[in-house]
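Encoded as structure tokens, here's the structure I'll be asking about.
What you see is the complex with one protein chain gone and the rest in place.
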Amino acid sequence: MDFWTLANALATGLLTGLVYGLSALGLSVIFGVIRIVNFAHGEIMVMGMFFALVMFRWLGLDPMLSVPLAAAILFVFGYALQSTVISRVAHLPDHMQFLLLAAIAVMIVNGSLLIFGPDPQAINISYSFDSFDIGENLIIDKTRAYAAIAAVAISGLLLGFFKYSRTGKAIRACADNYLGAQVVGLKVDHLYALTFGIGAACLGAAGCVLLLLIEVHPYLAPGYTLLAFVIVIIGGLGSMTGALVGGILIGMSEALAAIVLQPSMKSAFSFGLLILVLLLRPQGLMGKSVK
Amino acid sequence: MTDKVNKTKSEKTTGSIISRRQFTAGVAAVGAAASVGPWYIKNARAAEPLKVGVLLPRSGGQAQIGIDCQRGADAALPILKDLGYPELKFMLADFETKVDVARTQTAKLIDEGAHLVVGAFDSGATMAAAQVCEQRNIPLVVNIAAVPKLTGMGLKWVFRNFPHGPMIVKDAFVNQKVLFKMTGHTPKTVTLMHVNDTFGSSLAGALFKLAPRFKMPYKIVEKISYDPYGRDLSAEVRKAKASKGEALWVVSRLNDAIMMTKEMVKQRFEPMGILSTGPGWYDQEYMKATGKFGDDVISLVPWHDSNKPLSKTLEAYFAKHHPDRQVNPNHTYTFEGIMVAADAYKRAGSTDAKALQAALRTTNITNNVTTAERITFDKNGQNPHVKNSAVQNRGGKNLVILPQSAAVAKPIWPMRPWKKRG
Partner (left out) sequence: MMGVNFLADLTIKGKAGLLLILAILISLPFWSSSYIISVATITLYLAILGQSWNLMLGFAGLLSLGHALFVGISAYLAAYGFSVLGLPPVISVFPAVLLAILMGMLIGYLGFRFSIGGVYFALLTIAFAELVRISVDHLGFIGGTEGLFLPVSEGDRKGVDLINLRGHPFMFYYLAMVLAFLTLAGCRTLLKSKLGYYWQAIRDDQDAAQALGINVFRYKMYAVIYSSGIAGVAGVFYAFYQNSLFPESVFGIERSIEVTLGPIVGGVGSLFGPVLGAFILTPLGEGLTELIDFLKNSGIIDPKLKLNGLKLLIWGLVVSLIVLFKPRGIWPWLSDKLGFCRTEGD
């Protein structure tokens, strides 16, 4: 195994992982605050991807430019979903919440199927076939580099929001202490809806960025939902930096597993890791100790 | 139950005016049937069109190819009519690129009265359909499917006019040797990349089993299998590049082919050349998506013989109805599948399953389109005469380069470097 192959693999894995991290961030935010397991995670992200696809086809917009639009639209979608539908099942047992979100996921997948058809669709952007050369031996492809940069920027924005803004702090307060937050007078329902909206917006952004890397089709979603869960568990549920760290870790370990083992086994590696983390350190790498 | 026949514009039956040929055929059929026994009379209305269930992936990952195969089937109707074959009626079914659906759709076709099924392009789906057809005693004519087990399991109702894995691989080895000799460039090492599904695994397996027997001049240094539902192939291509195989041999499908090419260009991976056994790389959609980067790929696949009169007819039909498409194996083998069905019906004179099965067993067609000299079926239901060619992509066209007798161009090997294209 030659060094530069390894280096290239890890570099690619890192960049891909940053995009994974952005998508996992959406899940982490929602679960960390509202304690709802969003089984429609991948589907919402795919909505973002289709949006970017449409923008590219109609207006020739580079997906990265579609990010703010997608984020805005999906924010509204997420806010509405939480306040009208999901809040009604918050008190129901886990399996009912799961079923509702799974049913919503099915509706999104099949809605996309009706509108876009089942064929995988890719954008053929002008720089699809280009790469950057770093030094003599490191080759980074352009689409991946741009995607990673966008992912980092958006994640940074989000983290900043939660750490420094008033609303962000209010949301974190709800997550930490629901009763206390209510006592203090925070409008928890509104904040929950806001959080879901933000989570969905995050997914919209991640979707746009992901379109640069892969093709979109309606059945893409479940794989990404699972992946996001693996990342969030390993990184630590409720920890935002954990989601990013988890994303990078999974991105790189998948790349490594593909090179060292067989590529068709790379997901097996992630699942194995998930099992280990669940058993040995369920709070993940950076999460707080779990109930 | 209502007869849920998917009516599309391709469901044209071959005319309502009975020509003299059809009338004579009809009388002969009734006579023949009457002599066999009363219980055949019920089905021996010779003017009755043969209901052919056409099972293809019309949605899902293989939709493009399934729809392409249907073009070949559609071409068959008017062409066969002109040749005096009896009337056929299509019942279109879609297995959505899922094996489970293939099973239920085949059962549904049979429940709705299909006398015979043609399909299904995908190896796994075709195997599942074959099991259903075997149990229900309805013939299955395989248009395209390479898994050897299909005609190696002792099934009595399956008839395949397409090469299976070992046949494709054997011809590939032979053609490769000629290619290397002709161009003077022989790779010492080869990297194999294959999709990890029924088709890809069985072909790769056949490759490994047969390579020593053919004393190939190269060693296979790396075998990379990848997930058919994979999201991107960057890691796979990187591994291939690192393996330092001089040439790349791929067994893949259409979408992987496109993704792989993109990755190879991005990662500056330039093997001596790309050899493919399987679909995708010769496809129009592939060439459209990859542009100049899709040139010079050599597909070692079954192809048609442009010199045969029926090929000329088919090519003329395509020139008229699909001027932007080239005739490829999706079309030719599906066309021949329909022809086999029509031919069996003509000789059986009845839509009865056992009669059709018996007629299929004695098929002997020489007026065909593909490179097989004739279409017959051995005791396992396999046509032993099918042959494979070598076809190279050039500027959006597929040019036959081997066998030399059918070649229209000289091969380019090694392939041109990415930067030097267009």
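Each chain gets a letter, A and B, in the order it is written, and its residues are counted from 1.
Assume contacts are C-beta pairs under 8 Å (C-beta built on N, C-alpha and C of every residue); 3 or more make two chains touch, one makes a residue touch a chain.
Predicted model, so just to flag it, every value in this text is computed and none were measured.
When the full complex is taken into account, the listed residue touching the unshown chain is B:128, out of B:52, B:73 or B:128. Screening B:157, B:282, B:303 or B:377 against the full complex identifies B:157 as the residue touching the chain left out.
When the whole complex is considered, the residue among A:80, A:125, A:170 or A:274 that touches the unshown chain is A:274. Residues touching the missing chain, restricted to chain A, are 37, 85, 88-89, 92, 94-96, 98-100, 102-107, 109-114, 117-118, 218, 222, 226, 229-230, 233, 262, 264-265, 267-268, 271-272, 274-275, 278-280, 282, 290 (touch as defined at the top).
Although one chain is not displayed, chain B still touches it through residues 1-2, 4, 6-8, 59, 98-100, 103-104, 107-108, 111, 123-124, 127-128, 131, 134-137, 147, 149, 153-157, 196-198, 200-202, 205, 228-229.
Heads up, the rule we're going with is that only the chains that are shown with their structure count from here on.
Remark: chain A residues 1-2, 5, 8-9, 12-13, 16, 117-120, 122, 124, 128-131, 139, 141-142, 144, 213-215, 217, 219-220, 223, 254-255, 258-259, 262-264, 266-267 touch chain B in the complex. Residues 59-61, 63-64, 96, 196, 224-227, 229-236, 238-239, 241-242, 255, 258-259, 262, 265-268, 289, 293 of chain B are the ones touching chain A in the complex.
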